[in-house]
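Removed: one protein chain of the complex. Kept in place: all other protein chains.
This part shows subunit A:
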Amino acid sequence: MALKIVKGSIDRMFDKNLQDLVRGIRNHKEDEAKYISTCIDEIKQELKQDNIAVKANAVCKLTYLQMLGYDVSWAAFNIVEVMSSSKFTYKRIGYLAASQCFHENTDVIMLTTNQIRKDLSSPNQYDTGVALTGLSCFVTPDLARDLANDIMTLMSHTKPYIRKKAVLIMYKVFLKYPESLRPAFPRLKEKLEDPDPGVQSAAVNVICELARRNPKNYLSLAPLFFKLMTSSTNNWVLIKIIKLFGALTPLEPRLGKKLIEPLTNLIHRSFSSRVLIFICFGFFKLAHKKSFSDVIVSLCYITVLISLSSGMPNHSASSVFLRISVVKYLGLLAMSKILKTHPKSVQSHKDLILQCLDDKDESIRLRALDLLYGMVSKKNLMEIVKKLMIHVDKAEGTTYRDELLTKIIDICSQSNYQYITNFEWYISILVELTRLEGTRHGHLIASQMLDVAIRVKAIRVFAVAQMATLLDNAHLLTGNMQRNGICEVLYAAAWICGEFSEHLENPVQTLEAMLRPKVATLPGHIQAVYVQNAAKLFATILKNQEGNTDSTAAQETSQMMIDRLPLFVQSANLEVQERASCILQLVKYIQKLQQKDVEVAEEVSALFAGELNPVAPKAQKKVPVPEGLDLDAWINEPPSESESEDEQPKAIFTKEEPKHSRPRHTEVDEKELARRREARKQEQANNPFYIKASPSSQKVYQEAPGVEHIPVVQIDLSVPLKVPGLPMSDQYVKLEEERRQKERAEKKKKEKKKRKEKRSGRGKKHDSGPESEEDITPAHVVDIVTEEMPEKSSKHKKKKQKKEKEEKEKKKKKKHHHHHHHSDGGGEESVQNGTVEEEEPLTFLVFPLPRKVCDIQGNLQDGSQVVVSVIFENKSDSFLKSMEFNVLDSLNSKLQRPEGSGPHDGLTVPFQLPPGVSNEARFVFTVQSIVMPQKLKGTLTFIVKDSSTHEKLDFKLHFTCTSYLITTPCYSDAFAKLLESGDLKSSSVRLEGVNMPFHHLLARICFHHHFSVVERIDSCASMYSRSIQGHHVCLLVKTSGQTVSIDAKCDEPTLLGNVLDEIKQTFSQC
């Protein structure tokens, strides 16, 4: 009896194959998990058996379970066993399981190398085939290295079935083991002409993929592909070839012309079939290359298709056998490709695209939105946004509406609000968007409001008025707890009202609105801002009421604060609590003072004095990493992951930062200020580390595009600044039109005048047609934040760095003395010792005798200017005055002298030097060619006060090529594009015996030679820098052991050679 049961169960075990398993799972719908776990137990039993057939069956079932999401990695070894079975039916089960379950990190893969090699060389083509297929799924770098040769041999196998698989898997091998590409390449190329179309197609696939990365190398294959294109009938292959040509045409413009004919042939050949669209579409992938002139024609094709499909659905569907929606989608996709090169032709279809926004299909709507983003101009922005706003109102479903909202904001804010001509309109749009129900993007709107209000100074009055209304109507926004996302807007509103409270019409009312009990239902961080800004408002109100003889109004305000603030003191949010109790105490104190009739407004507002300046998000990058500081190293061991999980970065919070750290200086009266200024000047004059603003240096600063220096034009607005109630953005469209018309009229007038002066003969043809982009002047100007750091910080840095300078020798007074020493020194010794300060590179020249330190900086604004900062230090005991700096100009470099002075005159150094004091002066040089390093001879003359003798000091200035480079960050994709562009010359250098960690090495190159790291992978890194004249310099630094090889590319070979020499020198010194 017992034996029977055992026998039966064994039988069942043998019986249950994949079909049974699938059926069983279907029959156990209620307790599927339980059923499967018993199945897995059975499978485990089966795997213990010696019979390979049973094992294969078990592995087959496991493959199915793996698909359902069960972990079967425990059976990895059994899978390898089944793979090595000699019977093909089992082997393929093993390989299938392996290709599904194995990945690069599966350790049993190591065991398979020999088995796979055996299968690859098996006489049975299907053994080989299945091994190749499996290998493509789990090939590791090790496998690729070990098997590359075997696979390469298979590329010339007699069976096309094997050849095509081998060719295709070679691509994977190249990726895992790049060294294999060189030996395999000739054979790969051969396969393009293989008699079997399958092998051809595989080779096209692989080369197309390789060429996409590095098109230049494959240019020589163009004729071959040309032949293939005209002969091949396989549409999939055609698509690939067209794609390949898409990568090649930018490198060889003639190719584009040559392609037109075969491509048009293709289109005609396949007309009125689905292949038409097929080909057209491939065509468009090509179209983003400028060299392609036929694009317009093809654009017509696709436009016709779109219009057909939207106008007469039945007709179009029958003619192309594709669903309308598919055609529409592809058409829009194609348009976005064309948009990049032919924006005009796409823009003419604006209405068509706007129509697509009405489509039922979300994919199509999103595509259309994407297109609109690229289509906006100053002229049509308002119109497009107006249409979008209509769609926002109509849109169903929050996801799409949120997408619309973000797109509107994206469109408007792209490239620093480039297309916005009227910011009042934009603020109104933002305010309108706050009325959206249930959006998740409240914080996005809020950050836009803040950004605009901070950066567009002219708009603040208007913005503040709008925000005040928003605050007043806050109940509309917060009424429904579900619409929580939008209350983020109140954050911005409160902050703007507080920060720019001087523009408020009725601050008391706003203050009241901010202290309503309802506010306590808002999220904590918003309440905190409310409280803080209530205090700011309070300060403004006090200030406004200062003049009044009747102080009751001010006292009433204080009383209101005292009445309302306790609500916030009880808040559960710590931040709110803290701020509220702090401010409450402050107000109570103020009230006491008020009762004693003490004037407090001045002091209270001093709490919040000071202007906020926007800081570029990348400003931090400009601060160089000091030598020896390794940013990648952990200071403390990383905390466990769970701790960092609940951190939620929010853009809004970072905005808050500057507010806290901003200096709050009290205002002092004029006299006091003047006195302090005097004292400071005195102090600065004697401070060896203070860099004084010498006349020439001032000039340099002016050229730097600092925030302060951008003139903010206050344009007479043709719109009333105060709009009662919530604004309607629509009105701006009309107003804007009027404004432009007015401007145009004025311009015309001016032009007429000009023409009169110029006389009709040469006058430009006046175009009275539609205004061009440039003609539209913005009504408000944005403060563009360039990547400049506040000057203060950079100076600070400099001071520090100078402190670290090695001791400075005495500057001797006697002429003969000096000469003597100079010859002793044996010329100058140049020590590259720069830290990078802002964008300018520096090189320090240390002279052995007259300790003069100088740095040479490229001038960003002018490709031919170099600024040399020289630090003069008086090490003698006497007072030095009347210093004159002169340089013997070379053909290439000239010292810039003030107008009217001769070419050999010296420049007066604008300060005198007491004993032991150093100071800095800046001199501007004009440089013509920057490809060679050079030395300039110069002299410094001065008078020693005590002896009243004239002294002279000789020096040399060493302009290295490095000093013409400017650290410029570069993104890897831009970098790759640059390398692909192909007009760079290459060169390389090898450094032996470099004994330092790789990251130190990189830091050194960055530091001394003004490069920035683009990408670093293990012991290989790509770096980038730019010269002041815009030459690109790209480095690929590789290290192995003590040898470092640097492959470099630059569009100026001489410059490159010199830079490499300098790098070599840097490392030979260490």
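In this section, a residue touches a chain if its C-beta (ideal position, glycine included) is under 8 Å from a C-beta of that chain, and two chains touch if they have at least 3 such contacts; residues count from 1.
One rule holds for everything that comes next: contacts and distances are computed from a predicted model.
*Asks:* Which of the following is the UniProt-recorded protein name of the chain this complex doesn't show: "Proteasome subunit beta", "Kynurenine--oxoglutarate transaminase 3", "AP complex subunit sigma" or "Dolichol-phosphate mannosyltransferase subunit 3"?
*Replies:* For the chain not displayed, UniProt's protein name is "AP complex subunit sigma".
*Asks:* Can you say which of A:198, A:910 or A:1053 touches the chain missing from this structure?
*Replies:* A:198
*Asks:* Specify the residue from the set A:168, A:583, A:989 or A:1055 that touches the hidden chain.
*Replies:* The one listed residue touching the chain not shown is A:168.
*Asks:* In terms of residues, what is the contact footprint of the unshown chain on subunit A?
*Replies:* Given the touch definition above, subunit A has residues 18-19, 22, 60, 63-64, 66-69, 71, 73, 88-89, 92-93, 96, 99-100, 103-104, 126, 129, 132-133, 136-137, 161, 164-165, 168-169, 171-172, 174-175, 178, 181-182, 185-186, 189, 198, 201-202, 205-206, 209-210, 212-214, 216-217, 220-221, 234-236, 239, 243, 274, 277-278, 281-282, 285, 323-326, 328-330, 333, 360-364, 366, 972, 976, 979, 1015, 1017, 1022 touching the missing chain.
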